[in-house]
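Missing here: one protein chain of the complex. Every other protein chain is in place.
Order of writing sets the chain letters: A and B. Residues in each chain are counted from 1.
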Amino acid sequence: MKPWHLMKATLGATALVAPLMLGSASAEDAVSVSHYFTGELGQKGITEIFTEFTDKTGIAVADSPIGHEDFKTGILVRAAGNSLPDVFSYWAGARTQFVVDAGNIMDIGDMWSADKLDDVVAKSVADGATLYNGKRYLVPFGYHYAGMFYNPKVMTDAGITTMPKTWDDLLAACKTLKDKGIDPIALGSKNRWPAQFWFDYLLLRTAGPDYRAKLMSGAASYTDAEVKKAMGLWKDLVDAGCFAANSNANDWTDASDQVARGDAAMTLMGTWITGYWNGQGLQPGTDYDFFEFPMVAEGVPNAVVGPVDGWLIAANAKNAEGAKKLVAWLASDPAVQAKWAQIQGALSANVKVDASTYTPVMRRALKTVADADAFAFNYDLATPPPVAEVGLNMFAEFMNDSSNIDALMDKTQAAAADAFKQ
Amino acid sequence: MTDVTLDASRGSFRPGRAALFLSLVVLALLFLTPTLGVILSAFKTTRDIALGDLWSVPATLYLDNFVEVLTNPSVKTYFINTLLVTAPATASSIVLGILAGWVFAKLPFRGSETLFLVIVSGLFFPPQIILIPLFKLFNRLGLIDTLWPMIIVHTAMGIPICTLLMRNFFTAVPNALREAGLVDGANEWQVLTRIALPVSLPAIAVLATLQFTWIWNDFLWPLIFTQSDDVRTIMLGLVFLRGQYTVAWGVQGALALLASLPTLLVFLFFQRYFIRGLTMGAVKG
Partner (left out) sequence: MEQRETFWRIVLLAPALLVFGVFVVWPLLDSFRYSFTDWNGFDPNYNLVGLDNFARIFRDPEFRNAILNTAIWIVAALLLPVLAGLGLALLLNTGVRGSRVFKSIFYLPICLAAVIVGQIWIWIYQPDWGLLNTAIEAVTGVRRFNFAWLAEPSSALGAVIVAWAWQQTGLAMVIFLAGLTAIPSDLLEAAAIDGVPRWRQTLHIVLPMLRPATVVVVALSVINALKGFDILYIMTGGGPFHSSNTLAFFMYEESFKKYRMGYGSAISVVLFLIALSIIVIYFRQLRKLGEIYD
């Protein structure tokens, strides 16, 4: 066939199928939902959950998944076009604060009390994650806890039987492991965020949650002694050779693989790592386990760090009633919550979920969070998004060259102050 | 002496030729290596790849990735959608380029050169700049979550390159040909479609290949303009295999191989026109 005949043919064919392409607009009364739970397990799980909702209530769900990284762009464009989905997944903390401040989100206080969500949502995440400017906006779907995940076999082989409780214990364990030729700590900071947990915990364990909150809101400075002290401790660990080489070249999964293979002993990561490892056939408790980030200074309240995934309803949602029903159900139905927690390797935000549905490791994680004095969002969810960009770059730069903390902090403070002004 | 040179290249033993051939084989193998990586990844489990065992020949033929891709009902939808976007957008951008190119080549007017520059400048900005205005525009037109925005935007964004190439090509078509046609009583349209188009087949083949490949592989516009799974394209399917906390490497490799087949076929189909086409387009810059 000659190209221009081919072209005529395609144009003709297009005219024929054109009506088909227009016909795909979703039903009027469906609740439109967008979320970042793509990938093999997440997508399948969430589709089943939505189908179950439709079967139960007769309310259709128009589902629009977007890959995790592209989700942020997608939501921004839709917000700019004043066309947010009725319901969308979002990260509790500064990111939600940002969209709430822009007036895009619906106040769900009435729904919260009508559906008695106070009785259902775990206390540890309730107020911090759901209240913004004194009103309810977010409904938590699941949350994670960041801890020191390790390979028990590697630890035992190195003669470490009790896990480090203090900073000195950790340094000692590092030395022991290094002498055995094992990289003590794996860190995959290629995408920057995995490094933030080190900054979070070191600052929380030395300066405490109140000071950190100030830094996150711009009331304190990165040039403060408190920040430099935390960075200094991190540097001690780097200088002692505790971190495996090339952190910035590895993704968090690469670091997890290093621990799973036994090349490295531990990695500071969120509980989603258990989902990743379970998927590879590792046994919780025997092939991997975790310990809490060690105590550094006496008398500082014990805080835990992690992200909360939640649902928001757009202020101009077309089907607001359906959206509220869906969101309330997603948070309060124990079966849905248990299923989702299992798929994501997450902790359920719902206290009615039977603890026996968790693996032994996750049960301990749940207890750790419950016993903690405070729950803090990790760095990129605790400080406004433009500032988080500055800090995340600082962590990557630090992992590449930690020799001059003072200069690095000066630069970071200047950029952060500028980003806060926005 | 000259005879010797010629004979050397036509004789039975040609060491120069053999060396050339060998060096091309080596180069081609080097060049193929990354592609080979894609192929290898398609035949490995995600776990193998995660553990660093990518660059080895698999001991057994592991086909589950392909099975998973081919049994996924969405994949078929993605392919059809991509074709429904790529074919019409390729065709219509070329048609518009032909019409505009003809005017710029054969019917220049005062200011036409400036207008031409304005259109060509459309090649030069990063498309991210117009994400939000376009989203608003299509939202107002009620076309979000259909295939139309992709078809329209790819057509519009293709106009600069199509106009540029077609104009250069038409400038090479002798004016006498057009004038003879006009004298014979044909109008401008008939001259263009009956005389100029048949000889510009090669240029059309070039554009068809380039546009098809670029549009097929794009994921930015579908990302912004589609919301439900039944209007999504293959590149989105590929990108979204990356989950929040997981990536299915092997499946991604298998899907990537399948997704690049159409563009390869288009190249092979148009290749014979392609080489000739670029010749004539290139002569005129």
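Keep this in mind: contacts are C-beta pairs under 8 Å (C-beta built on N, C-alpha and C of every residue); 3 or more make two chains touch, one makes a residue touch a chain.
Since we're looking at a predicted model, the values are computed, not measured.
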Have a look at B:17, B:76 or B:194 and name the one touching the chain we're not showing.
B:17
Considering the entire assembly, which residues of subunit A contact the chain that has been omitted?
72-73, 76, 79-80, 82, 98-99, 101-104, 190-192, 245-249, 385-386, 389, 393-394, 396-397, 400, 419, 422
In the full complex, subunit B touches the hidden chain through residues 1-2, 5-6, 17, 20-21, 23-24, 27-28, 31-35, 37-38, 41, 52-55, 96-97, 99-100, 102-103, 107-109, 113, 117-130, 132-134, 137, 152-153, 155-157, 159-160, 163, 168, 171, 175, 187-189, 192, 213, 217, 219, 235, 238-239, 252-253, 256, 259-260, 263-264, 267-268, 271, 274-285
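Everything below uses one rule, namely that only the chains that are shown with their structure count from here on.
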State, to the nearest whole Å, the distance from the C-alpha centre of subunit A to the C-alpha centre of subunit B.
38
Where on subunit B is subunit A touching in the complex?
47, 50-52, 84, 87-88, 90-92, 94-95, 131-132, 135-136, 139, 144-148, 151, 197, 201, 204-205, 208, 223-224, 227-231, 239-248, 251, 270, 273
Please output the residues of subunit A touching subunit B within their complex, sorted ascending.
2-4, 6-7, 10-11, 13-14, 17, 21-22, 24-26, 32, 34, 36-43, 62-70, 73-74, 77-78, 80-83, 85, 253, 257, 261, 272, 275-276, 279-281, 344-345
